[in-house]
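I have a structure I would like to understand better, so I am pasting it below and will then ask my questions one at a time.
FYI, not all chains are in this one, though none of them got moved.
Which chain is which? They are A, B and C, in the order written, and residues in each are numbered from 1.
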Amino acid sequence: PAPQLVPDEPVPLLPALERVRVATTTSLYDTGLWAHLEPMFEEEFGVELDVLYAGTGIALEWGRRGDVDAIATHARAREEEFVAEGYGVERVVFAYNYFLIVGPADDPAGIKGLGPEEAFKRLMETGAGRFVSRGDDSGTHGKEKAIWREAGFDYEVVRGAEWYIEAGRGMGPTLVMASEEQAYTLTDMGTFLAFKADLDLVPLVTEGDILLNVYSVIAICPERHPRTNIEMANNLIDFLTSPAIQRLIGLYGVEEHGMALFTPAAGMEGK
Amino acid sequence: MTEIGQGFVKALELIISLDPEVMEIAWRSLRISAASTVLASLICIPIGGLIHFRSFRGKRILINIIQTFYSFPTVAIGLLVFLMISRAGPLGFLGILFTPAAMVVGQMVLITPILLGLTISALSGVDKAIKDTAISLGATEFQAIWAIIKEARYAVMAAVTMGFGRAISEVGCAMMVGGNIRGFTRIMTTAIALETVRGELELAIALGIILIGLALIINVVLNIIQQRYT
Amino acid sequence: MFLLEVANLHQKYGKKEVLKGVDLSVEKGEVLALIGPTGAGKTTVLRILDLLDAPAAGKIYFAGKDVTRYQRLRLETRRRMALVFQKPVAFKASVYDNIAYALKVRGHNGSDISAKVSSMLNTVDLADYGNRNAQTLSGGEAQRVALARAMITQPEVLLLDEPTANLDPLSTSMIENLIQRFNREYETTIIMATHDMAQGQRLAHRIGVLMNGELMQIGKPEEIFARPRNMKVAQFVGVENIIKGTISSNDGGVVSVDVDGKTIEGISDYHAGEEVSVCIRPEDITLALSKTSSSARNSFPAEIKLIASSGALARVELGCGFPLVALLTRRSAQEMGLEVGKDVYASFKATAAHIIKG
């Protein structure tokens, strides 16, 4: 389809191909899922899909400024706020998996097998072992804060603790740091599997409702940003939630890791 | 450390197999950085000449400020350029955010202080007698500036080389305004950064080696040209 | 009308006054030599004349127009002049490109440039040097290139700062010929700073003596050499005999000066009783083995204290109540058998005794 230009807008300097831009969270990108899906989408719709690798914060910021057409993130509260503010059309869930708490094999605080809230309580009470936090306001960091809250702690107190390290970096480097320092950390499944071979860490806490990690996609609201390629943004959402692609998402990673990295979740907006 | 060895092996593999993605990224890196260096040089060398040549109040302060901007972090420059060309920004209508054009602009902004500052200090190295000689032989201001630049050509070339080096090796700004889009704005450094955070250290090292190899080739070529024409 | 004229030129470097009100005017086709001791301000004057430096005060007129400050006029005027610096520097380029520079900046076309440069290379005897890197030339070669570079535009005014300071005698005379040819053929006005007074005398129509930022005297070479205005100029222009005395009488312009009891006769307007110095150029003193009846009014028996040879000349120091230095050709010294300790008669004309105040 021909590019849809809003008439009273100046003609862009480099019109070239029709491009659709989606800003995506790092954990989704690092698993390679996007690289897998991108050519299929481009093939189907005859456009260039630009996948921008971003943290949740900057992805939302780009969305607010109209620099992308859609965002794919995993931070429910912030996503809902984004939609409520009128920047996003609608939050559409398309997959989920679980966070897990990993740590050194000798597990100095003895959290193995506990629930996530208990594990964090244990860390706080014993002070044995260290904990590396993303510290970057990412979706994962948001989840970590939520667990601290559920465990009954004031986050400001937690981050003041001597054993609490704020890495201020993405998931991969945070895992590397945790491994180097032999510390605990909260990670998403995909990134952990991708890095596992180089890490000296084992999964310790894997069960608990709070560990649920939901990925959703949001089209940018064309009323706010008239130049949004809303047609293709909608196509992308339809594509991700289509049964064929949902099936592919459900199988992704089995070959390489022996287990699926994601569970398809189209239609599970309540999560 | 074995990663470094393996990185070398991988680099060789990638080069020998002419891995199309790597080749494409390398070529893009080169084009973008060359474009920004050439454009920035065309602007900065004459301006640097003018600043060197004229004496005016606040000249020292101006040079000081230029040198200060050596310390301008690339991420901050990226951010500024981003704010300018993002759709909500004053130049948003150009629609160049997340395109190679944006990266060229970003790199130009990035290396302008270096090119200016180093050009000025290269020219300060030229004997004042050269300026006097040119002027007394009837040169106009610009002709005299050109004569001084020619005298300092090695040092000016070194400044340009440095500018190119900085452009091709920086990542913060390219990431910010280019977006590291595969097949479109992904260049060597953003690719390295990506592979690094993804834990693909060997691949990152291989790309680093290829980048350095490229830079070496360019340097050698420039040197040969320089020696031929002087 | 004067071609180039400066009035009341002052220059300062920091707090140091380097020029203290210099007035100078040069006619078209004239050769003016500026002589003076090192640090006198010669280079400073030339730089101001070439409009390279602006004077601290004073005015410069070129062909009657005030060109001191107007920027546009300055380039235009400067292009009608050329300055060869005291320590010429070469552009990092070939000899050819160095010489072609002034033509290039004036936008001459390639074939014109090439013709002019080759002919200029011949003129300065560097025909084979076109492709040489100008930075590797020997001192004298570099000096010739600098001259060629300045002369190639046939400027109306040529400013030369010690043009032969680095040259051997053969090259010097070559350059001197060149300067003269230029002056004659193209009526080029030439102002040159030199410390070689004989050179000034050979080339210049007028000589200006600059000392300590002041133009002490300006005039025909003979005038400067024979009748220096004051003691400093006298010393500088090589008057080795400066003898203090008091005028005892003035008989219609012929004065007798009393010097420690001896009397020297000279021509002057000063009156009896005035303190003066008698200046006698050493080459104006004749030596004889016996008292001769020459026309010289002054004749003193003297003893030879020292003989030193310098080129074609012998310098003889004498004692005759006051010290006296005579200069004669080595040959005459040899023929007369002069040697230290010998007694001779030293004589000079009254007209050779130039009397100055103080």
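In the analysis below, a residue touches a chain if its C-beta (ideal position, glycine included) is under 8 Å from a C-beta of that chain, and two chains touch if they have at least 3 such contacts.
A quick note: this is a predicted structure, and the numbers were derived from the prediction, not measured.
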### Full complex expressed as chain labels with copy numbers, beyond the one copy shown
A x1, B x2, C x2
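What we mean here is this: only the chains that are shown with their structure count from here on.
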### Query
With chains as vertices joined when they touch, what's the shape: line, ring, star, complete or other?
line
### Task
Tell me, please, which chain's centre (mean of its C-alpha atoms) is farthest from the centre of chain B?
C
#### Entry: Whole-Å gap between the CA centroids of chain A and chain B
34
### Message
How many angstrom lie between the centres of chain A and chain C, each centre taken as the mean Cα position?
### Response
89
## Note on the structure
Expressed in whole Å, how far the mean CA point of chain B lies from that of chain C is 56
### Message
Where in chain A do residues touch at least two different other chains?
### Response
none
### Message
I need the residues of chain B touching at least two other chains; which ones are they?
### Response
none
### Task
Going by the contact rule at the top, pick out the chain B residues touching chain C in the complex.
127, 129-130, 132-140, 143, 147, 150-151, 153, 230
### Task
State the interface residues of chain A toward chain B in the complex, per the touch definition above.
9-10, 12-15, 19, 21, 26, 30, 35, 38, 48, 50-53, 62, 65-67, 170, 172-173, 175-176, 194-195, 198, 225, 227
### Sites on chain C touched by chain B in the complex
47, 50, 52, 75, 78-79, 81-83, 85, 87-89, 91-93, 101-102, 105-106, 149-150, 153
